[in-house]
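Before I ask anything, let me first share the structure, which is written out below as structure tokens.
Shown here: the complex without one of its protein chains, the others still in place.
Coming up: subunit A.
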Amino acid sequence: MASGIKDKVVILGMGCSKFGERWDASPADLMVEAFEECLADAGIEKKDIEMGWFGAGIDAYNVGSSALPLSLALRLSNIPVTKVENMCATGTEAFRGAVYAVASGACDIALALGVEKLKDVGYGGLPQRTRGVENDMFWPNLSAPGSFAQLASGYRAKHGIDKTELKRAMAHVSVKSHANGAKNPKAHLRREITEEQAINAPYIAEPIGLYDCCGVSDGSACAIVTTPEIARRLGKTDLVSVKALQLAVSNGDEASFSDWDGSYLKTTRIAAQRAYNEAGIKKPREEISMTEVHDCFSITELVTMEDLQLSDEGKAVRDVLNGDFDAGGRIPCQIDGGLKCFGHPIGASGLRMIYENYLQFQGRAGDRQLSNARLALNHNLGGFPHQNICSISIIGRYE
């Protein structure tokens, strides 16, 4: 039986660019911004990095999809660099590659960097993309909000929840994230909103309104990882380690076979349980101090609370409205503003979440600092509720 990744790898340094509409910044500019912060934080030199993983989810940023953009932008010294891409789980995938390389002993110090430049397309929302030669011929004409909006119809039907009540809980999710994002200088959206604003905003995809959608942002985030021994040798104290890295990928069951009712994310449930097992977590509600979940849309965050076992099934609306996941609540969610307000540059998001964990554990989170945070869960969901990739990372103090 494999022993898992728990405590085998620690974070040596992290960096994150300002997220937002970075009209004047190229992908390379964003990468350098995150990387320079990360390198300074790690206290090493560029030449000490032995391997790299590059995550970018949408554009190839070079001639074809490859690791070249990272190596070129950072002028890395011809080290092995791998491009990874797994939709919205891309950032976590880059991190996983680097962590596994260190854990395997293949190298001592590895870099993971994710970037996305979404604001070069000329319109709001994610770029309209092909879904592949075959799928384009029969897939529904869906946008990202359109695909996730369906969670609301499934959830309402299953739990008999009134439209207005669900919309109010969805609004609460966004109001909370805006309040958190307002305290984060690197966040894309930094204005607080009211529940009325969220409820009355025009529909993007029923019942998802404008304020139920996350920011579409440019940005980059990056981590340098190593072993606990090397980190200590380099003079690091207050170590932050990887407790679990899990991935669950749909196999067609939800879309083509099972009685999945569209009210939850099957892969999240599977990945969460695997991650708890890997991290040795028996009672997530008591042990997890904070979460950064894939709040691409407010309804996704709401159902994810149940999928992560942080709310009872059918009770997320109650718990959300009760403030359980607010900054001062039972288990704060998106203390940095989340995808909603920090922003969602696809390839960077998983690493951005870990960046916030890292700051919180080191007491460097400024106005949004939580007291005594020990264990954080990060969740990404790439794709669509009926067919997706879920990644979960659990990060904590190395004790």
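Everything that follows uses one rule, which is that a residue touches a chain if its C-beta (ideal position, glycine included) is under 8 Å from a C-beta of that chain, and two chains touch if they have at least 3 such contacts; residues count from 1.
Everything below uses one rule, namely that contacts and distances are computed from a predicted model.
Visitor: Determine which name in "ATP-binding cassette domain-containing protein", "Peptide/nickel transport system permease protein", "Hydroxymethylglutaryl-CoA synthase family protein" or "Ion-translocating oxidoreductase complex subunit B" the UniProt entry assigns to the undisplayed chain of the complex.
Guide: "Hydroxymethylglutaryl-CoA synthase family protein"
Visitor: One chain is left out of this view; which of A:Asp261, A:Glu286 or A:Asp312 touches it in the full complex?
Guide: A:Asp261
Visitor: Just to verify: which one of A:Leu39, A:Val102 or A:Leu151 makes contact with the chain not shown?
Guide: Per the contact definition at the top, the residue touching the missing chain is A:Leu151.
Visitor: Identify the residue among A:Asp24, A:Glu45 or A:Glu134 that touches the chain left out of the display.
Guide: A:Glu134
Visitor: Considering the whole complex, not just the chains shown, which residues of subunit A touch the missing one?
Guide: 121-123, 125, 128-130, 133-134, 136-147, 149-154, 156-157, 202-206, 208, 251-253, 255-257, 261-262, 384-387
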